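Every protein chain of the complex appears in place save one, which is left out.
Let's turn to chain A:
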Amino acid sequence: MRGFGRYALAVYSVIALTFIMIPIVYTIVFSFNDARRTNIIWRGFTFDNWLQVCRAQDVCIAFGNSIIVALVATLLATVLGTMIAIALVRYRFRFRAATTLLLFLPMATPEVVLGAGLAAQFLAAGVQKGLVTIIIAHTMFCISFVVVTVRARVASLDPALEEAGRDLYGSPRQVFWRITFPLLLPGIIAAAMLSFALSFDDFIITNFNAGSTMTFPKYIYTAAARGIPAEANVIASAVFFLAIVIVIVVQVTNAARRKRLALR
């Protein structure tokens, strides 16, 4: 019975992993396809797609837009979200409870509703849709995630540390930059990475607020009807590898640091 259980678990794991991996492997493999117009049938191996990614200009423009939006939205959301998180933990102010609730709303509301609602607001205000409106929309929903992530970190910060900083002749500014900020940094970095990922692959909210501006997910969605160019596979694969590399680097450096600490 136990042997069977173990066997079943192994089979289940393999099936599950395969299931998850198939689309990824498919995407990567077809980034090397010598495709002409559609990238559905395998026509032979080539590096051309990788070497000349920007041959299909639209892909690169869309990708560039996505990067710009993700970077700016992440920056704005991380700065604003961190400040809100600190305020929520440290200060009692009017509408504190209301603020907390409002911050949760974007996470709980269906994206379609959020996207449509924002679009209606932009229309009413007469704002031209484009990169700016996408950035505003992304910043809005990223803030919630930043606040939740950073707030946990702020709450676990011993207030005595900042008091010690003040006691040791640190002005409020010095105490923030030399004590509070470095201690919150891991949480802030995690929040920024989350924001970037959320913004980069957001489709629904973007679609409502982009106007004619292309982002990478939007491009893929539009292109899917006609056949996605192999260059899109290249970019998708590259992003995937980059993410894997980042995870590995973080893991390795953490392990090395732990080892160094343990050795002393």
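Please note the rule applied: contacts are C-beta pairs under 8 Å (C-beta built on N, C-alpha and C of every residue); 3 or more make two chains touch, one makes a residue touch a chain; residues count from 1.
Quick note on the criterion: contacts and distances are computed from a predicted model.
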Given that one chain of this complex has been left out, which of "Ferredoxin", "Acyl-CoA dehydrogenase family protein", "Spermidine/putrescine import ATP-binding protein PotA" or "Sarcosine oxidase subunit beta" is its protein name according to UniProt? "Spermidine/putrescine import ATP-binding protein PotA"
Missing-chain contact among A:125, A:160 or A:225 belongs to A:160
Candidate in contact with the missing chain, chosen from A:4, A:19, A:91 or A:169: A:169
Filtering A:35, A:85, A:118 or A:179 for touch with the omitted chain leaves A:179
If you put the missing chain back, which residues of chain A would it touch? 158, 160-161, 163-171, 174, 178-179, 182-183, 261, 264
